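What follows is an incomplete set of chains from the complex, kept in their original frame.
For reference, chains read A, B and C in written order, and residue numbers begin at 1 within each chain.
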Amino acid sequence: MKIGIADTTFARVNMGAVAIDELKRHATLRIERYTVPGMKDLPVACKKLIEERGCDLVMALGMPGGKDKDKLCAHEASQGLQLAMLMTNKHIIEVFVHEDEAKDDRELAWLLEQRTREHAVNAVKLLLYPRELERDAGTGQRQGFPDAGPARQ
Amino acid sequence: MKIGIADTTFARVNMGAVAIDELKRHATLRIERYTVPGMKDLPVACKKLIEERGCDLVMALGMPGGKDKDKLCAHEASQGLQLAMLMTNKHIIEVFVHEDEAKDDRELAWLLEQRTREHAVNAVKLLLYPRELERDAGTGQRQGFPDAGPARQ
Amino acid sequence: MKIGIADTTFARVNMGAVAIDELKRHATLRIERYTVPGMKDLPVACKKLIEERGCDLVMALGMPGGKDKDKLCAHEASQGLQLAMLMTNKHIIEVFVHEDEAKDDRELAWLLEQRTREHAVNAVKLLLYPRELERDAGTGQRQGFPDAGPARQ
């Protein structure tokens, strides 16, 4: 199995390095990394990781800025990721942390790292342990901030 | 006939289990289940259920959160589902319950279950009894909350 | 020539029956009907009417509700219809009446029927009498409410 890691020079934490560190704790996988300037360059990078470098799943790591214009860029990148998945029949796990989700740089760095790590675990489950996801169906899992939990206690 | 059930660990009720329970009350169908982390992972999961596991119809079960960012995620997932349907010529019934449609966790749990059950019935009709849908054309059917009914009484 | 009629159980008037009634007044055409639960099920139904049941043109009949969430559903369905047309090179006439275009149920029922009838005439012209549309180019035609007329009197 091979996992692709696509990240950006725009983000303010080395999300790619974090993802690779976490993946190595959970499984022995081949890893391909592809760093691009910004979020909008991620979809084609992910598709190339799948089609030209043989990845079975890709993590798309990005950090949209807090302005309206940045939100729209993130939306366009997300639509591109959807299309890339449907053209390849492979999962691309979108790990986007909006700069304004955090109250300061310290929390931002924490959130970027934490969400990336938790999604790296999801990537491993999707590829290798799908039954573990099924077991957690409907339990209000979140990545980064605390889980919401099930609606019925 | 085989029906695919795609659901998420993000949702706060086990929508997949509810759908399967309801389907079994109405028809003898083979069922494939595929649980993913979040809504944006649903479209490619549905396409894989159709193309790689031979499903004739898929139910895509999700619970968007109440924030603007969550609404946009749901929109992107919906666009992906549209594309997946058009690429496969198969129905994917989108069952999304927005967290802010319910006034509290209790109503949320009820609505998640009720809408899932009513759409499971629609899935059976689309596959096996299309004339029943034609008979109800234009009668203001709703899933979850009460029907609106026809405009002319 | 064969026309497809796709409509919903969500709408509050039997738009499919209205369309078929009007089409029969203007031309001898074979008609295929396909009723689905909601608007988002229309694009793939239209594509199936074209590709699996041989329709030369389809009318997509829907009634979006008045809430923001419903407007977004209509937008997603419209995007799906655009894509379905471009994938098939066939016209799909979108006949959507937003519930909040009418001031009460009575006007809603009238508008749903009237707009459906006027678009059924457009469907016939697109298929059989394209020169009649060219003759009316730029004359401010509307379906349902009164025509706007040309900007220069």
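Going forward, a contact is a pair of C-beta atoms (placed from the backbone, for glycine too) under 8 Å apart; a residue touches a chain by one contact, two chains touch by 3 or more.
Just so you know, these numbers come straight off a predicted model, no measurement behind them.
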Requested in this report: If you could, jot down how many copies the complete complex is built from here, 3 of which are displayed.
Outcome: 5
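Here is the rule we go by: only the chains that are shown with their structure count from here on.
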Query - Chain groups still in contact once chain B is set aside, others held in place - result: A | C
Query raised in the report: Over half shared or under half: which fits the residue numbers at the contact of copies chain B and chain C, same or different?
Result: different
Query raised in the report: After a C-alpha superposition of chain A on chain C, what does the rotation angle come to, in degrees rounded to the nearest 5?
Result: 145
Report summary line: Cα centre of chain B to Cα centre of chain C, whole Å, reads 25
Requested in this report: Name the residues of chain C that each touch 2 or more other chains.
Outcome: none
Requested in this report: Please give the residue numbers of chain B that touch chain A in the complex, ascending.
Outcome: 7-17, 33-37, 40-41, 43-45, 47-48, 51-52, 69, 72-73, 76-77, 79-80, 83-84, 87, 105-106, 108-109, 112
Report task. Would you pull the chain B residues touching chain C in the complex into a rising list? Result -> 71, 75, 78-79, 81-83, 85-86, 89-94, 98, 119, 122, 126, 130, 133-134, 136-143, 148-152
